[in-house]
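The complex is shown incomplete by one protein chain, all other protein chains being positioned as in the whole.
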Amino acid sequence: MKKMPKKTSKVTPEVVKEHGLSEQEYEIICDRLGRKPNITELGIFSVMWSEHCSYKSSRRHLKKMLTTGKRVIQGPGENAGVIDIDDGDAIIFKMESHNHPSYIEPYQGAATGVGGIMRDVFTMGARPIANLNALRFGDPSHPKTKTLLAGVVHGIGGYGNCVGVPTVGGETNFHRGYNDNILVNAMCVGLAKADKVFYSAAKGVGNPIFYVGSNTGRDGIHGATMASAEFDDDSEEKRPTVQVGDPFTEKLLIEACMELMATDAIIAIQDMGAAGLTSSSIEMADKGGVGVKLLLDKVPQRETGMTPYEMMLSESQERMLMVLKPGKEQIAIDIFNKWDLDVAEIGITTDTGHLVLHHKGKTVCDIPIAPLGDDAPNLDRPYSAPKNLDILENGSMHDPLTRGTDYNTVVTTLITSPDIASKRWIWEQYDRSVMGDTIDNSSSGGDAAIVRIHGTNKAVAITTDCTPRYVAADAFEGGKQAVAETWRNLSCTGAEPIAITDCLNFGNPERKDVMGQFVRAIEGINAACRALKYPVVSGNVSLYNETNGQAIPPTPCIGGVGLIKDLNRFSTIKGARAGDHLVLLGKTDGWLGSSLYAHLVLGHDRVDAPVYAPPPVDLTAEKAGGEYVRRLVRDRRVQAAHDLSDGGLALAAIEMAFASGFGFTLKHACDLPLYAWLFGEDQGRYLLAVDDNSLNPIISTARTLNIPAQKVGVIGGDRLVATGAFDLSLQDTHMQYENWLPAYMDA
Amino acid sequence: MKAIIHIGLKPGVLDPQGRTIARSLSHMGFGSVTNARQGKTIELELDTQDAGQARIDVEKMCKQLLANVVIEDYQIEIIDEKAEEIPENTT
Amino acid sequence: MKAIIHIGLKPGVLDPQGRTIARSLSHMGFGSVTNARQGKTIELELDTQDAGQARIDVEKMCKQLLANVVIEDYQIEIIDEKAEEIPENTT
Partner (left out) sequence: MQSAVIVFPASNCDRDAATALAKITGRKPLMVWHQETSLPPVDFVVIPGGFSYGDYLRSGAIAARSPILKDIIKKAETGLPVAGFCNGFQILTEAGLLPGALMRNKGLRFICRPQRLKIVNKDTMFTRAYKDTNEITIPIAHFDGNYFADRETLNKLRSSGRIVFKYLDNPNGSVNDIAGICNKAGNVLGMMPHPERAVDPLTGGTDGICLFKSVLEAIR
């Protein structure tokens, strides 16, 4: 948090600095204006040129990403990405972070995060049909972790449940690296008609600008902006740093917007997110190539005595800005009145190319819009080269037995570790079945959630993934892996992976090592996207996640979306039956470096432990493997499918057993040491449960495709068995898996 | 000893519940209602004789659990059933 | 005119929130807490000059909406900013 500046409305060098603008940036502003900016104008430049709005540290790197593809209707640049899912249907989705607010006030921070991402989606004409959340908390033993977790989960549920959008999946990790910087990333997926997508370009001059939704208070006007002495005496204490979410109003806003969108009244629409009225009006004008005049007295206000500065920078929630076709005003007014929402005509589009603000009979701002975008800083921050990592060789010192433990204990340790143990305590607080189309969700413990397209026989599969353990060791491989894991999770359901969204959470980009992680993670993501023809259509960057110089583990979270064309042909983790064979697809080398086993059993998570290379992702093999699994699912050849991730073959088999209620017996039949075979995390692998008839055809076809495939065991009984390694009760182990989080939360 | 803690949203913090209540009352014909805010009270029974100590303790409880000081203000009332109420409010 | 309405659960109605608060406080080391009950307050701003009428109106609002008399009791406080507070509580 920035220090609170002295009260003054004069634009002094200190005030400029407190607004986060460099001297050079300030000079550009003066140059473009031909004069000095007033405080309102300075505030506007400051938020538009902030990291959050201008992407100044990341822009040049994000540019490298693959953003087009045969199903992409709209890539990055709008509120959310849009993909074509046939029959005139489109899916609109995005993921966004709300990390800092959630740390300050977990309930409201997380709730408004969910609210914000839903607005990004329905502002484009899509009804939200699914939410997901990717969460990272500190070490469970850290005194704050439990409260933060409880508050965040309560907030996500509190908002999503009320709005009536199912929260169908997500992921949750714990690590001391997040002790003071938790990550709350929310993803929303919406459904629209491909020819009824709404954009934010305010094309045309003389069109009325409407403000709708909730009224404006002094919410979230940040530290640097306390610089105006125009505030009345008590306005300081009336300026809450945390926004309170109002899911009820959001729900009304969705319904009202959907109703208005069904008419042809709207030219452009944009939600008011970060930097509220400022960024929404400027982005709409900039994209439409017009100017904008706003009459600030008409802005619906919750507080008295609000200044132009406050109104323009307020981050009050549940608000939208739109440009209507002249003559259609009354249609909008009637609809918003019906839903009991504030609605006001607050301005008009102009041909001046300027943002002009009027307040109390005076012009309080007059700035050209183009420079706000064109001249926005675009930094080329220096970054350091990656460290060379050693590969962890297998050897008897890694064998549980030579380490004085045994396989049963190892499995129990992994299954009850915070990252792996059941997250039921979390997802049971989310309404997962409202809207009536949730086919698979968190409760199966499966790979991707499956949500039917209402009234059809097709569905979308959705997943979020990132393994920070890998990214921290090697950001390039880790970035690749996160994309590949979503690809695998979607493939397991039989869905064709279509596109991803990303939420790139990193530390301070002014530090060379962090910037290096960031750049390489993007390169890794990009490599995977290109090889898999799996573009990025939306995303979000969250930098400066650090405390006292200590950055979070780099966490580029990926949200993947795929299409299941025929609901008679899909698969989940649940369907294994006694007597099925377990087939392992993909190459197994027993890679232990940076694995869960290495971290939890070999002690590689210690601060002073050496870092070993994470498992590399072979993108050619990845592609072939995913395509093959999808083909098998569509040919109804598999009973259940699951990818191998944390904890390798052993944990994949156990998760499948939990989901089906049947035990298994794994038989070790290769040259690898048993522990490496069971716990190695080689990438691009799948575990399939298949019946007698399918076993041989699956293996022989795989051979012709050069995909390694072997039978590794059978399903059945009530024990979890790996011959020569572990033998555990299914029921007891499942109970331990279920109990860790509730026991932790109740302690 | 008894403590009554009044917790309310800080001025300026959006109170969606209050707003909805105000609107509903006025829809129901109570036109005189111009605004509503909703807060909560927590009443604690304390097994102690020392009102001064009680206040110190309750103050701690508020900071640590009962109030969310980021968005809420609180006021403490200590009621000594034997003596009278002890005024002096803290925020 | 201002009205403050205190709404609490009737005696005998189990209060899960109160119970959880009491338990958490005692887990946190505040051993003196023997019981907790949670209630709510609704603060209304009323555009009227007549305190007597205000009380009648607010009484109606409570019966018709603000309190659920199956499980809740309420008390009304009318505060006339110009005059002093007008005592007399109703349940």
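Letters A, B and C name the chains as they come in the text, with residue numbers starting at 1 for each one.
Going forward, a residue touches a chain if its C-beta (ideal position, glycine included) is under 8 Å from a C-beta of that chain, and two chains touch if they have at least 3 such contacts.
All values reported here derive from a predicted model rather than from experimental measurement.
Engineer: From the listed residues A:Glu51, A:Asp180 or A:Asp340, report the one that touches the chain absent from this view.
Structural biologist: Result: among the candidates, A:Asp340 touches the missing chain.
Engineer: Kindly state which of the options C:Val13, C:Met28 or C:Ile56 is in contact with the chain not pictured.
Structural biologist: Final answer for the missing-chain contact: C:Val13.
Engineer: Of the listed residues A:Gly361, A:Gly436 or A:Gly549, which contacts the missing chain in the full complex?
Structural biologist: A:Gly436
Engineer: Going by the touch rule given at the top, which residues of chain C touch the chain that is not shown?
Structural biologist: Contact residues on chain C toward the absent chain are 13-14, 16-17, 20, 64-66, 68, 70-71.
Engineer: Under the stated touch rule, tell me which residues of chain A contact the chain that is not displayed.
Structural biologist: So the residues of chain A touching the missing chain come out as 154, 157-158, 161-164, 246-249, 251-252, 339-340, 427-439, 443, 452, 567.
Engineer: Which chain B residues would touch the chain omitted from the figure, given the whole complex?
Structural biologist: 16-17, 20-21, 24, 28, 38
Going forward, only the chains that are shown with their structure count from here on.
Engineer: Taking the mean of the C-alpha atoms as each chain's centre, how many Å separate chain A from chain B?
Structural biologist: About 38 Å separates the centre of chain A from that of chain B.
Engineer: If you average the CA atoms of chain B and of chain C, how many Å lie between those two points?
Structural biologist: That pair's centroid distance is 10 Å.
Engineer: At least two partner chains per residue is the criterion; list those residues in chain C.
Structural biologist: There are none in chain C.
Engineer: Going by the contact rule already set, what residues in chain A reach two or more other chains?
Structural biologist: Correct list: empty.
Engineer: Touching residues of chain C toward chain B in the complex: what are they?
Structural biologist: Of all residues in chain C, those touching chain B are 6, 8, 18, 21-22, 24-25, 28, 30-48, 54, 57, 60-61, 64-66.
Engineer: Would you pull the chain A residues touching chain B in the complex into a rising list?
Structural biologist: 104-105, 107-108, 214, 217-219, 234, 237-244, 246, 248-249, 302-303, 316-317, 340
Engineer: For the complex, give me every residue of chain B touching chain A.
Structural biologist: 9-16, 20, 23, 68, 70-71
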